[in-house]
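In this view, the complex is presented without one of its protein chains, the others remaining in place.
We call the chains A and B, going by the order they appear; numbering starts again at 1 in every chain.
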Amino acid sequence: MEIKQTLKSLVSIHSITCKEEDVAEKFMQMMKEIGFETWKDQIGNGYTKLKTPKTGAKTIMLTAHGDESGLVVTGFTDEGFVRIADWSGIDFKILPGSEVVLHGKKCNYPGVIGILPPHLQKPGDKKAIPESKLYIDMGTDLKETKNRVDIGDHVTFRRRFTELLGDRIATNALDDKLGVTVLVELGKKLMKRKLDVNVILVCTTREEIGADGAKRAALEIGPDLAIAVDTCPGEQFGLSGSPDFEPFAKDPVLEIGPMVAEKTNKALEDAAKRVNLSFKRTTWWGGTEADQMWMAGLGTNVGVITIPIRYLHQPVEMVDLATAENTVSILDEFVAWLDSDMKEIL
Amino acid sequence: MELLKKLCDASGPPGYEEEVRQVIIEHFKGLGFEPITDHTGNLFFVKEGKPGKPRIMLDAHLDEVGFEVIGHSGDGDLRVKSIGGIDDRVLGAKHVLVGSKKLKGVLGMKAPHNQDHNEYYAVVPLKALAVDIGAKDKAEAEKNAPLGTHVVFDTVTEEWGDVIKGKSFDDRAGCWVICKAMEMTTDCTLIASFTFGEELGMLGAKFSARRFAPDIMISLEGTSAGDMPEVPEHQQCSKMHGGPVITFEDKSIIIPRAYREMLEDTAKKSKIEYQYKGTVTGGTNAGRMQFETGGIPCVVIAAPCRYIHSPVSLVAKKDLTGMIELTKAFITRIDKEGLPQ
Partner (left out) sequence: MKETIEKLNKIIAPSGFEDNLGKELIEILKPMVADTDFMGNITVSHRGKAPKILVLAHIDDDSIVVNHIEKDGFLRFYPASNIKEQQLIGREVVFPNGTVGLVGAEEVTEGTVLSFDKMFIDIGAEDKKTAQKMVSIGDHAAIKHTPSVVGDRIIGTNSCKIPSSILAHVAKEFDGATDVTFAFCVQGRLGARGASAVITRENPDLLITIETIFATDTPNCPNKAKLNLDEGPVLVVGAVTPTDKHVNAIIEETAESAGIKIQKAVKTHYDIGDARMNSMLSAVPMATIAVPCRNYQFSSVISSNDAVLAAKLLSKILRKKLIK
């Protein structure tokens, strides 16, 4: 499965928010091989472009963010343990017993987040261990620890690409390397088409801390339509039927509401129908790049498509790749259908 | 360290230790031993010594803490319960291996975005979580992981410089030490006892003691190292890099003083750095065997391991080799001088 290989390549790269260079590079390299034009900006966004021969054609931009959530080193203990804090959206409850990677001065180092010995754990203790009491153990003394890392260095989770049953994968940072993967696979398909619009696919930065990357992209490119491809919480154990969670392993999700032009959404749904697929509609979430792109001047010429995944912001995020593949097919059909003046939408 | 890696990577919660047994049986076959088993799940190997010499039992338990499948949800998730003590706080966002085929699975939590304030600061108990193997529905889940399937953490054993990272050093470290010690030459009879079900209450120990009635039992264990932040010094059970841990007392046994002193003296004379178990906590098979067959004197030698009973533990290479050296030196001494009194 090609999409699996692309995803595997992308998730193997550590790219904590504010340190996304490597993944942007990889994205641009993949797209270059496909045949897109590539460049990057000062904030680290990786842009790729497929120009249409039609003169005066409009531009559609699709974004997916390359940054992932992680931790930061805040200090050391006398014995060489490393104190940490959340950097971009990690639930500290998942940390005890986790294997992490510290991005040190010269290279990366493995570590484990420690727990209290069994005889000191009070049974029935309902409070989670607070972040301030957590630490990373690299098995080193203070001298060696300080040799390796500094205050301010970043920490991500150890990489695992786990193939479960069927097309289901559990791996790190599906949010939003899955979206970047969709862009790459979309790029491959679009190369085979005769397009009437300019297409720009962007691997953006800093989504987890306010989507500055997307804002910058919107301002720089000024597209006529921008669609963010991201992930959303999918139904998982104990949370089926809850309105906050989307059905898992089924349709990609289309966000509706006053901030998205209904015309865009209808056009996307029609595209889906033409390839025998569909979307699930859900009301506007907020918390994706579309917010920033809307505010950067695009107004309602934005759209949001998300793929439901389980266990968001954990190193075991899980997706059914069939949903991702379907998303690629729908977007391929949609972009190919667009006229050079996009009048059905704008 | 190859054998240690094989032992730690094997799956074996209490009652499901088959894979671990196989690794050990294969190792001992290579040394020319035939396995002896009993009806409970224990595994033994005997190296006969000269008559009149003490019969020494080396004991370690096969099992590690783990989980078993107790049900399936409509969406295809596996409901599990833990076997052996595992703190709820280490469960979130971890990888597991399911069954003897070692299918991959994950234990995932609710995304932080969807938690309200109270949820955010509260421990999520195991019963609110499930193992996800990617099954589409209940039928697929049941087919791949029926009721009773065992589950362990999926941790790869790796060397990090002078430290080893892995799971289940409690008590694969002990098993490994016995595998190595049984290669030695001695006139004493050596009985390697690999017992089952220790984590659930030392289940196999009694049968082992009654079958072989040794003159002395040496329990090889993995104990918790407490040299971490948030642990005051007088509550530190042991320190990593401090050498093998000698117990003077735990909740299950007071080590007979003459035997403990002999063991300590052996360490001193052989220049092996050792440490006391600093807290009177926990229990081992020795606690269960001490009353059998008229009373069996027991000593406990353990490796200090950080983060036992969780997905990822650390142990120092130096402490492991120290453990083997001390065990061999002690056996040699018993061979030469006999047992105290």
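Operating definition for what follows: a residue touches a chain if its C-beta (ideal position, glycine included) is under 8 Å from a C-beta of that chain, and two chains touch if they have at least 3 such contacts.
In this text, all values refer to a predicted model and were calculated from it rather than measured experimentally.
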- Going by the touch rule at the top, give the shown chains the omitted chain contacts. B
- Touching residue (missing chain; options B:31, B:147 or B:280): B:280
- Message: For review purposes, identify every residue of chain B that touches the missing chain, sorted by number.
- Response: 232-235, 248-249, 253-254, 256-260, 276, 278-281, 290-295, 297, 340-341
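Here, only the chains that are shown with their structure count from here on.
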- Task: Using mean C-alpha positions as chain centres, tell me how far chain A is from chain B in Å, no decimals.
- Result: 40
- Going by the contact rule at the top, pick out the chain A residues touching chain B in the complex. 77, 79, 81, 89-91, 93-94, 96-99, 110, 112, 114-121, 125-130, 133, 135, 137-140, 160, 162-166, 168, 170, 233, 235-240, 244-245, 248-249, 287, 310-318, 320
- chain B residues within the chain A interface of the complex: 73-75, 77, 85, 87, 89-90, 92-95, 103-115, 120-124, 128-130, 132-136, 140, 144, 155, 158, 160-163, 165, 224-231, 235, 237, 240, 279, 281-282, 306-312, 314, 316
